[in-house]
Each structure stands twice: as C-alpha cells, then as structure tokens.
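With one protein chain withheld, the remaining protein chains of the complex are depicted in position.
Right after this comes chain A.
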Amino acid sequence: MKETQSGSGSGETPVVRMDKVNKHYGALHVLQDIELEVTRGEVVVVLGPSGSGKSTLCRTINRLETIDDGDIYIDGTRLPAEGKPLAQLRADVGMVFQSFNLFAHKSILENVTLGPIKVKGMKKAEADKLAMKLLTRVGVANQKDKLPAQLSGGQQQRVAIARALAMKPKVMLFDEPTSALDPEMIQEVLDTMVELAEEGMTMIVVTHEMGFARKAAHRVVFMSDGAIVEEAKPEDFFTNPQSDRAKDFLGKLITN
C-alpha cells in the first residue's frame, strides 16, 4: 500500500507534495497543473481572489475534495483514494475550517479527546491530559465542559486548532480560519497560529490576512483562476509582485 515517491533530489521528503494536480467542476477548471512542495517546518500562505481555487487546493490535501488527475503525497506516501488507509493518512493532516465545525453535541474537552481516543486508541485519562494541555495552550481550558455553541467564534476556532493538534499532525491545513470571525476575534486566532508557526509546525494557510502572511509565512503562493501564478518570500511578494494579476490583487487590498 505504501507507494513512495521517487526522490526529488536533495535530502528530505517534503511533508506535502502536489504533482500536476488537476480538478474540474463541470466545465470549470478549478485546479490547473498544481505543483507544490511544502517542507518540514515551513509555513506556506496561499493567497488569491475569491474563486481562485485556493480553498479547493487546501481541501484536496486531505481529500475532502477529490482530484481528477495528478498525485498528492503526504510525507512521501501517496494519498489513497478511500477506506482505512485514507482515514489513517487524514489523521496525520490537521484541518481547521472556516466554520470551525466543532462537534456540536460534544463538550469542548470531548471535541479534543475524540480523535486520540477513537482513532489512535489512546486511554481516556491520557487523552484528557493531552487535551487539557492543548486547551491551556490555546487559552480556553476554563471552557472545557461547555458545548461549542456556548463559546464565541474565536474561542471555537481555537478549540478547533487544539482538536487538530491533538492528533499530532505532520501538517496543519487552515482553510480561511478567520473569515467567519468578528474583527475583534480574528487577532486571538491569528496569535495562536503565529505561535504554532514559531514552534515549527508545518502549515498551509489559506487566508485573506496579509498581516499573518507578512509575519509568519516563509513563502507566499498566489493563485488565480485555478493556477499557481506566483510563489515568493512574503517580503518580495508584497513589495515586488511579478505578475500583473498579483499586482492587481495587491493593489485592491492596499486601499482597505
């Protein structure tokens, strides 16, 4: 089952590698020959206008969206199509959604312990300990017995981050994690993400938060119309974008 990729030359296996990935929604070519490699500890921010395919790209990495052709590798293992092997690989990929998606019928603590207990077979006491450590780290430990609906959006999103971290993922995917938040709650989530980046977590972040991109990203990937148009270090991208579409995109942002 373990199909490993042919070595990409120098040294380490990338944590995520996308190779000529294509996807269509009917006539719409939402992902066009996507080539992307993310190395261990790297923070990649995916930018682009609405409908450019950046969310779709993020969601294909743990196969919440299927792809038409091409290959995706997680830490050298090709993403399986379905079944147990897929579930196992997904456990290694943390995902944070725009709409939080905390399990609505479970307490905050249970939301975080569910994965370790049910997927990894961890003992409840051990999972509780791990969850409390993570909830403390994201600053919501005192809410542990509440239900998700009783928390603010920012708190829910931080719990969602803790839930993903509880699986000790190799990479964390963030699909517009602050887009559904009130302005005053965006910062608390971004702060948590910056901390995570500083601790060396491998992250792929789809966002509109340019501040986060400047502060925490090692690399910016700019997408437009389903294709990666430009890749650069953040300071280069923001000060000296190469493509017209990136210039246009940044030009519209500056005005806010």
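FYI, a contact is a pair of C-beta atoms (placed from the backbone, for glycine too) under 8 Å apart; a residue touches a chain by one contact, two chains touch by 3 or more; residues count from 1.
In this section, contacts and distances are computed from a predicted model.
Novice: For the chain not present in this complex, what protein name does its UniProt entry give, out of "Sarcosine oxidase subunit delta", "Phenylacetate-CoA oxygenase subunit PaaA", "ABC transporter permease" or "NADH-quinone oxidoreductase subunit K"?
Specialist: When "Sarcosine oxidase subunit delta", "Phenylacetate-CoA oxygenase subunit PaaA", "ABC transporter permease" or "NADH-quinone oxidoreductase subunit K" are compared with UniProt, the left-out chain turns out to be "ABC transporter permease".
Novice: Considering the complete complex, identify which of A:S99, A:Q187 or A:Q242 is in touch with the unshown chain.
Specialist: Only one listed residue reaches the unshown chain, and that is A:S99.
Novice: May I ask which residue of A:L109, A:M167 or A:A246 touches the chain that does not appear here?
Specialist: A:M167
Novice: In the full complex, which of A:A91, A:V194, A:A232 or A:L250 touches the chain missing from this view?
Specialist: That would be A:A91, which touches the missing chain.
Novice: Please give every residue of chain A in contact with the chain that is not shown.
Specialist: 62, 64, 82-84, 86-88, 90-95, 97, 99-105, 114-115, 118-119, 147, 149-150, 160, 163-164, 167
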